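Heads up, one of the protein chains got dropped from this complex, but the rest are sitting where they should.
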Amino acid sequence: MIRVVVQEAPFDFGAEAAAFARGRTDLGAIVTFSGIVRDVADGLSVMEIEHYPGMTEKALEKIAAEAEARWSLGEVLVIHRHGRLEAGEQIMMVATASRHRKHAFEAAEFLMDYLKSRAPFWKKEHTEAGTGWVDATEEDEAALKRW
Amino acid sequence: MIRVVVQEAPFDFGAEAAAFARGRTDLGAIVTFSGIVRDVADGLSVMEIEHYPGMTEKALEKIAAEAEARWSLGEVLVIHRHGRLEAGEQIMMVATASRHRKHAFEAAEFLMDYLKSRAPFWKKEHTEAGTGWVDATEEDEAALKRW
Amino acid sequence: MDVLYFAWVRERIGLPKERIETQAATVADLIAELKAREARYEAAFADLSALRVAVDQELTDFDASIAGAREVAFFPPMTGG
Partner (left out) sequence: MDVLYFAWVRERIGLPKERIETQAATVADLIAELKAREARYEAAFADLSALRVAVDQELTDFDASIAGAREVAFFPPMTGG
């Protein structure tokens, strides 16, 4: 089962992690990844996340379906926020559940690698030093080659 | 910071996941792995986990310290239960926090691979089909060669 | 068709979305048409290697056909996660 959520509001990481795959006694391995707004340098920072409503959900569903096709997964969850976030706030999470820890780990890494570079989100940072769009990195693009 | 917990009592996965690295705005990437007692075949199963008090804590601390030495981690958590567990119960969790998602993922996988084969726990399964010690697998032993 | 702009492409062009009537056959033709219009388009589309395009909400290439497309979107490389 795939669940994709794109929202501006905060989500409760602990509650989502606890509820994920609950009751699925056929799945022994659960991996979560969560991303948090970092304090850039020392100045308090604010992150603004723009996205492409409509395409975002489709792109995330497609990435999650691809993960389900490649690995043996019982459950997949993707939550991604947009809008204005302060340092320390949770930006997003993915979760995967499988019988096998290797599948759960690889699928979560795959989801993250694709979500970084193939889901239509753009980050803008506001720090004491100024404001600017976060550049995509060659490292993130290269990470896709693994799959 | 490393935190290692070995206990018989259940732990609250959601609360532990939510509290982990909370307030660390220098760490943007958090990975958790949790292991759940699977229902073996269809019969209700009970898992009994034996461990080596004293050595267990030392072994887990050593594995966590090794992870800290190899990757850039801000926080590491390992919780492992022993005693009698029913299907669906959480056996253990690890969590890693880093600036970099790759570090957080690799360190969590490393912790799991070592914890599987190098921490003194032994699992005994009680199912309708009978009772038996879980065999270590060649796959788990081979997983260590990656590191 | 609707043409959408995101992130710094939106900022350079100065609007998030506009309706454009075009006979352009491909994304590249549409870009050529837009660049010929005004300096702000010229600026936004100056370096195509810094741009990505989606046609009807699917990522694609600059030589993709836009015949019958309802929506074309331009944006920089994505930075999710």
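For reference, chains read A, B and C in written order, and residue numbers begin at 1 within each chain.
Following the convention adopted for this analysis, contacts are C-beta pairs under 8 Å (C-beta built on N, C-alpha and C of every residue); 3 or more make two chains touch, one makes a residue touch a chain.
Remember, predicted model here, so these are calculated numbers, not experimental data.
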Listed by label, the shown chains touching the absent chain are B
Of the residues listed, B:R24, B:R99 or B:K123, which one is in contact with the missing chain?
B:K123
Just to verify: which one of B:P10, B:G54 or B:G83 makes contact with the chain not shown?
B:G54
Against the chain that's been left off, what residues of chain B make contact? List them.
35, 50, 52, 54-55, 58-59, 80, 91-92, 112, 115-124, 133-136, 140-141
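Convention: only the chains that are shown with their structure count from here on.
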From the mean C-alpha coordinate of chain A to that of chain C, what's the distance rounded to whole Å?
26
Rounded to the nearest Å, the gap separating the Cα centres of chain B and chain C is 48
What are the residue numbers in chain C that touch two or more other chains?
81
Residue numbers of chain A (touch at least two other chains):
35, 112
